[in-house]
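For this depiction, one protein chain was excluded, whereas all remaining protein chains were kept in their positions.
Lettered A, B and C in written order, each chain numbered from 1.
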Amino acid sequence: MKALVYHGPGSKSWDDVPNAELVDATDAVVRVTSSTIFGSDLHILKGDVPDTAAGRVLGHEAVGIVESVGSAVTTVRPGDRVLVSCVSACGRCRYCREARYGQCLGGGGWILGYKIDGTQAELVRVPFADTSTYLVPEGLHDEAVLMLADILPTSYEVGVVNGGIRPGDTVAIVGAGPIGLAAISTAKLFSPAQIIAIDLADSRLDAAKQFGADVVVNNSREDAQAIVTSLTDGLGADVAIEAVGVPDTFELCTRLIRAGGRVANVGVHGKPAALHLEDLWARDVTITTGLVDTWSTPTLLKLVRSGQLNTDAFITHRLALADIEKAYDVFGKAADTGALKVVLTA
Amino acid sequence: MKALVYHGPGSKSWDDVPNAELVDATDAVVRVTSSTIFGSDLHILKGDVPDTAAGRVLGHEAVGIVESVGSAVTTVRPGDRVLVSCVSACGRCRYCREARYGQCLGGGGWILGYKIDGTQAELVRVPFADTSTYLVPEGLHDEAVLMLADILPTSYEVGVVNGGIRPGDTVAIVGAGPIGLAAISTAKLFSPAQIIAIDLADSRLDAAKQFGADVVVNNSREDAQAIVTSLTDGLGADVAIEAVGVPDTFELCTRLIRAGGRVANVGVHGKPAALHLEDLWARDVTITTGLVDTWSTPTLLKLVRSGQLNTDAFITHRLALADIEKAYDVFGKAADTGALKVVLTA
Amino acid sequence: MKALVYHGPGSKSWDDVPNAELVDATDAVVRVTSSTIFGSDLHILKGDVPDTAAGRVLGHEAVGIVESVGSAVTTVRPGDRVLVSCVSACGRCRYCREARYGQCLGGGGWILGYKIDGTQAELVRVPFADTSTYLVPEGLHDEAVLMLADILPTSYEVGVVNGGIRPGDTVAIVGAGPIGLAAISTAKLFSPAQIIAIDLADSRLDAAKQFGADVVVNNSREDAQAIVTSLTDGLGADVAIEAVGVPDTFELCTRLIRAGGRVANVGVHGKPAALHLEDLWARDVTITTGLVDTWSTPTLLKLVRSGQLNTDAFITHRLALADIEKAYDVFGKAADTGALKVVLTA
Partner (left out) sequence: MKALVYHGPGSKSWDDVPNAELVDATDAVVRVTSSTIFGSDLHILKGDVPDTAAGRVLGHEAVGIVESVGSAVTTVRPGDRVLVSCVSACGRCRYCREARYGQCLGGGGWILGYKIDGTQAELVRVPFADTSTYLVPEGLHDEAVLMLADILPTSYEVGVVNGGIRPGDTVAIVGAGPIGLAAISTAKLFSPAQIIAIDLADSRLDAAKQFGADVVVNNSREDAQAIVTSLTDGLGADVAIEAVGVPDTFELCTRLIRAGGRVANVGVHGKPAALHLEDLWARDVTITTGLVDTWSTPTLLKLVRSGQLNTDAFITHRLALADIEKAYDVFGKAADTGALKVVLTA
């Protein structure tokens, strides 16, 4: 089969490799009909993720058709159209029993395209298929469902639900890349009174407006804290969502919230931030971090089906799966190309 | 009347001052029968709390008899025996309506012995008496109730309840001073399977054992993280409570907890801590801070009355209120005197 | 002043009565600019509410201008434009401290137009003004805010929030009168995937569609349970809201929900229903009842201001306050007149 293979820092190619095959009784092999690229794929390619060995097939998002299943798989069958989730769940360990699949102790968690071969390929072996794939409801296109492989559950679970957004809240979302935009989309499911998007790039802030931000702030030239304060009777935001992954934006989030407010970190960080406990100790703040668990995937599928979650706006580019190297160029230069999600179709 | 007056950094004396009197319609004046000293009183005395002006009567904990009430006070009457809470609540603002009295926007919050004259005096004016005092149930001694003025609700609300302790949990409590010991006491209300107390002083760890810690760790010579890991099947504690207030202990707490765990900060901090988001971003952690709200005071009164919360063990010294300067010496040299709470009786 | 006075079962008139005046230090007197009629006003008029004595001024919903305040009132001043809430809150008792104002033990709860004189008058005395009135934000019309005096917080708190509606849920709302329609409106704040409205009258079901129901069922000729089952993969609704108040509709709700589902009762009942524990004991159901507390009023004000809660659609008729007897005719014959809420303007 063809697959995008990582050859070490900076190097990848669309190679012929042996077909993905069943290994364990709980596996499925899925023929990929649609895949896409995530920010973490770029991190791996840069060499930032030493756990990923050269030779690994990249990618952890796909929609496809089940090709074969192991003897213990009971909920999907060959021919079924399924969403392959970014997180694999053994379904048996302490964390899986608590629906915290991202922390799976039984060999799952985020492993596809990271510790085992992934979805940017014609075929992918999916471990624990019963608890790691989702049947695609009738009438839903690949593209819509593909946005549920990672970006939407990540923003919803780690940003919106951890943030505890309630109707009437003021929500500050720092970072208006794909994850920040997905946070805007899914925050609206809880009817906040105002969403304030904060970023350094006007182009991303334009996108934020289109996704439903009520106010946008370019903090390269505007004082985000002053603006949020003025829009909240001097109190601060009820919830701030960090969707960048650097110390400055995290620290900004802790200044934007009101006493009793919440900071939900979604960004992937590479170094420590300062936590200003000398100010925060008495302010009743809650700070959360998290890896996506995908417990919300069935919920999000219902909302896509009911038309309450628009996934089209995330898809800026469409290419053939075989053109994936070109797709990486487009996605890697998002500042120029305006790429959010690039859909690859087999 | 007599009162302990703050005269600027390092200086205090038991002086004759004008009697506390009613000012607002919602005030009560209470004749103090028992008072005590809190760690923050020492901070003020050191000059660390610039909001506190010279001339201020110190103290924010008392039990006493209502002497007089303003025209709008309806729930307590002269002659009633009441607990004076460390937090005053206007009862009308957004935060008070959410029972977050510590963040009161209407002139309350922690003000006694800080922004207005306090309880280390023969008389104290208590603002918002209806929502800031609690009738002492029949049969309860001053001493028992006095522990509910600050230390027990603080540890219970900000440590135990914010920490979300559940039956069967492993709880690490870092710091075994009065607040840490109160956290041990109140953590037990939720039946954790094991409480691990961590401190640098063996004498405090002895106290921790007496208060019910299952395991004690002297982290001047033992590896707290390794011990907690080994006691939790390699996962880490479900909840860590910070009861010191310095960066090291906070950072230790973030290393002690398991994926999905919670850090509840109770300590008063004077500088930032490092938040190691490069490790924590994917570990599903929740970190909380807080000032006591005293919403739990009625609950704690019931538990004292039912004998489920033993307050005796906190009281190491008893003096006359007029000997309060001596009491500060005892309390200020806790390392030598073993003082936890010093009760002052009028 | 003029006021609508209840003269015993079946009898009322727009009479000259003594002006409403301050009694307690916590009172305000408000000059009514807008009032309206609630279903319970009709119950009182029929004589179904024996606690209401002849001579009582009716009504518990109003917007108006503060005329005078007692000496202890600090948050509103003469000249302020305020919403008068259906629930008065002493702000001091156990229930008020838990924001359960409807159960106030200190003389509040629902008392206006029931146990004390109400809002269908030129002037109304509002007890506990600090905790029972809400400043109207700039730019909001009387009409919009008036819908927050009772109908919207009732449906939101007792139906939607008690029902625990989550994004993606299927919600069955039984009864499409004003309360059921308000439940549809406020349920949408949590983005259920589908709202199924059930009623016996096609005219009310037409209204339900306009308010946003996805599916309507006339259970005089359709099998509601079969339809809900078919729309939920055979499981049943996640949440059912009872908005009628008779045994049949309550019992229907308990049949409509899935295992693990919730029934939120909003209807006012006059007799017992059968609870089919022989079926329900093993089905993990939760059933709630409740009186409105109005804790949500500040939230709902924000949502009206942000345009997320449309109050216009509730107002079918507008009359002068002096024409209130005519307004009762219109409201009392809702089946013919299509009346939902009748706004009375002074």
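To be clear about the criterion, contacts are C-beta pairs under 8 Å (C-beta built on N, C-alpha and C of every residue); 3 or more make two chains touch, one makes a residue touch a chain.
Everything numeric in this text was worked out from a predicted model, so none of it was measured.
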* Structure fact -> Which of A:Ala72, A:Ala226 or A:Ala335 touches the missing chain? It is A:Ala72
* To do: Taking the full complex into account, find the residue in C:Tyr156, C:Phe190, C:Phe211 or C:Phe250 that is in contact with the omitted chain.
  => C:Phe250
* Structure fact -> The one residue from C:Thr33, C:Ser68, C:Thr229 or C:Thr286 touching the chain left out of view is C:Thr286
* Of the residues listed, B:Ala193, B:Ala274 or B:Ala313, which one is in contact with the missing chain? -> B:Ala193
* **Residue among C:Asp16, C:Asp51, C:Glu278 or C:Asp312 touching the omitted chain** => C:Glu278
* To do: Return the single residue from A:Arg97, A:His141 or A:Lys333 that touches the missing chain.
  => A:Arg97
* Mind pulling the chain C residues that touch the left-out chain? -> 95, 98, 100, 102-103, 245, 247, 250, 259-260, 265, 267-278, 280-291
* Asked: What residues on chain A make contact with the chain left out of this view?
  -> 25-26, 71-72, 74-75, 90-92, 94, 97-99, 106, 130-131, 295, 298
* Structure fact -> Where chain B meets the left-out chain, the residues are 166-168, 188-191, 193-194, 214, 298-300, 302-303, 305-306, 308
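Note that in this section only the chains that are shown with their structure count from here on.
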* Any idea which two chains share the most contacting C-beta pairs? -> A-B
* Set of chain C residues in contact with two or more other chains -> 298
